[in-house]
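Just one protein chain is left out here, and the rest sit where they should.
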Amino acid sequence: MSTLTLASRRHYLNVDFAIRSWLLTTDHKRIAILYALSITFMFVFGGFAASAMRLELLQPDGDLVDPQTYNKLFTTHGVIMVWFFLIPSIPSVLGNFLVPLMIGARDVAFPRLNLLSWYIYVVGALFTIWVLVDGGVDTGWTFYTPFSTSASTTNVVATALGVFIVGFSSILTGLNFIVTIHRMRAPGLTWFRLPLFLWSLYATSVIMLLATPVLAITLLLVAAERVLRVGFFDPALGGDPLLFQNLFWFYSHPAVYIMILPGMGVTSELIAAFARKPVFGYRYVAVASVAIAVLGFLVWGHHMFVSGASAHAALMFSVLSYLVAIPSAIKVFNWTATLFRGAIEFHTPLLYALGFIGLFTIGGLTGLFLASLAVDVDVHGTYFVVAHFHYIMVGGMVMAYMGGLHYWWPKITGRLYDEMWARVAAVTIFLGFNLTFFPQYILGYLGMPRRYHSYPEEFQILNVLSTAGASILAVGYVLPLVYLLASLRWGRVAGPNPWDARGLEWETSSPPARDNFLAQPVVSGPPYDYPER
Amino acid sequence: MTTLNADIAERETAELGMWVFLATEVMLFGGLFTAYTVYRAIYPVGFAEGSRLLDLTLGTVNTVVLIVSSGTMALAVSAARLGQRRLVRVVLVATALLGLVFLAIKALEYQHHLAEGLVPGLAWHYSAARANEVQLFMLAYFAMTGLHAIHLTIAVGLVLFATWFRTRLEILALYWHFVDVIWIFLLPLLYLFGLQA
Partner (left out) sequence: MTRRTYLVVDAAVLLLALVSVALAHTDLHGFNAAAALAIAATKAALIAIFFMELKLAGPVPRVVAAASVFWLAILVVGTMDDVLTRAWLPIPGK
């Protein structure tokens, strides 16, 4: 450990304590922290909505809330978790912090746009929270027409506007990452020497940029139709409600890859660091990230198999959905091969990474079940789908976020957290997660529809198990809030590289100085150059 | 030499940023182009009928105005590269004026539509056999030209800003030309397809 205490050295956190210096910062590391605080707040909000739903579902004809309120709850949960937590989480927190560090740069290409993206996020978030609290919206996060455009009596326009606003935060973040990675890499840092986290963020940014604008215009059209009482999706005019679904899912399917690709990138970093080996098949994993981004744009129709879309389109989209699973599978095989004969150290980040691989694989395989037309006809709109995407988003993505947070915590804060409590939390989260969501696969297969506040009696035991799991999961999420914050005050001071990992971010102090590096780093070899074993 | 390289590098970075942004704009308009294409395919006769309700003369004049404005914008960039400050300012003002002419003509068109009861949701008094299809066409027309007009207004504002304050003109020019390119597609899609139906 360094003989210098944290306080005696100047770094990006203590260079200026004034509120102004935080609210007007253009330092990518401070912007990352601002995002971290914001998305944690939104996560709690979205979590409360989910908790209320699980409480309601304890009883078959539970009347904790009336049906419309239940609809508002699952809409709130979806809107918040998708747009205000999952999509920004790894890119805007870990990405913002690490992209310049990992390429040996002082900051991103457009630091002021970066700050603007956070303000846009905050405006969108505050606006949406206000709307969701003041009357709410009951259309589901998917805003299907014509219910959202004509029949719903809730705050559709305002919610659509809130999501419209926050979309620009996404677009600016993606724009910054693309230009930064193209233009600001250190000398010697060729594309195939980039850490895999950056490959996945690059792929994520491509999706953010090309998909989000379509959501923006679609939500504007929905809002306009409500205001004008006439519009593109109005069946009375001969409008096609499926047009909405095509436009919406053109964005929202790639959006799920926006959510998972960064998690895959983090997993690559964690596996390499804690097996102390280069990632097996590095090039294949890098190219697979780009392949997922591209192929992910070609499968949106699989959300519309039973909506009345053409059977021909359904066939095309089904085949393409099978194709998009291939690069994901390649990654899982490569991570596994990386672990093989590695010098495994079961630190907390690795626990999360292993959880990611297992749970993402289960979620991904059930995605293939859903891609099969025959199966989907049966389980579309049931808890099977709910379980599928929660295995990927919570079992996968959130665990990757937690793993990355723990791995880079010493770099971000200069402190080490308590390892015992961290492991307890990781295991609690893993167990709580599976108890919450595995019963939902069974419920869906048995026919329980999603978005219903009541259900037949025979489904109660599985619902009770699920709710029990949710309470354990909640405890698991509260624990890190406690011990991570505690580490800021009482944690051991971390050195520049507490994991003895490879990567440019580990070649500077923890926390880094305002301008990241004292001298321009130069790269002369491949990433993950751990000693041969 | 290093300062020149740094300047070039900064300019290229800003240019890449603008191109990436323009890609997002393509997709933003793309949602509307998709809606238009879908309904044109389902209701070709109704859409042709709607197209004939537009003023082709004004649409053509506007097309000429924007194409000339792209020329003046390119001239401004060339003058800036040669350090001809006064010429830059004159040509930028000309560009902005052309943009304003376009917007004025568009406003005139919109006023005509309002007077004729062809504005869905606000003043719709069209009653023929295919009134619903024509209404879908007019929705597409207002959405696409409206979004375009918003972008042009922002562009005019930025050009006026650039006449007084130092701006990366090449970057602004990219945006201006993009607004022109969008209109280049709006002309045939909205104005030209009704004449042969």
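Note that the chains are named A and B in the order they appear, and that numbering of residues resets to 1 at the start of each chain.
Following the convention adopted for this analysis, a residue touches a chain if its C-beta (ideal position, glycine included) is under 8 Å from a C-beta of that chain, and two chains touch if they have at least 3 such contacts.
The structure displayed is predicted, hence computed values, not measured ones.
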Missing-chain contact among A:Leu210, A:Ala224, A:Met259 or A:Leu473 belongs to A:Leu210
Touch with the omitted chain, as defined above, among B:Val119, B:Val134 or B:Leu174: B:Leu174
Which of A:His182, A:Arg451 or A:Arg514 touches the missing chain? It is A:His182
List the residues of chain B that touch the chain left out of this view. 12, 15-16, 19-20, 22-23, 26-27, 30-31, 33-34, 37-38, 41-42, 56, 60, 63-64, 67-68, 70-71, 73-75, 78, 170, 173-174, 177-178, 180-181, 184-185, 187-188, 191-193, 195-196
Where does chain A touch the missing chain, residue by residue? 182, 210, 214, 240, 242-243, 246-247, 250, 297-298, 300-301, 304, 308-313, 315-316, 377
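In the analysis below, only the chains that are shown with their structure count from here on.
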Separation of mean Cα positions, chain B and chain A [Å, integer]: 36
Note which residues of chain A are touching chain B in the complex, please. 109-110, 171, 175, 178-179, 182-184, 209-214, 216-218, 221, 224, 227-232, 236-240, 243, 246-247
Complex contact set, residues of chain B against chain A: 9, 12-13, 16-17, 20-21, 23-25, 27-32, 34-35, 38-39, 42-43, 120-122, 124, 132-133, 135-136, 139-140, 143, 147
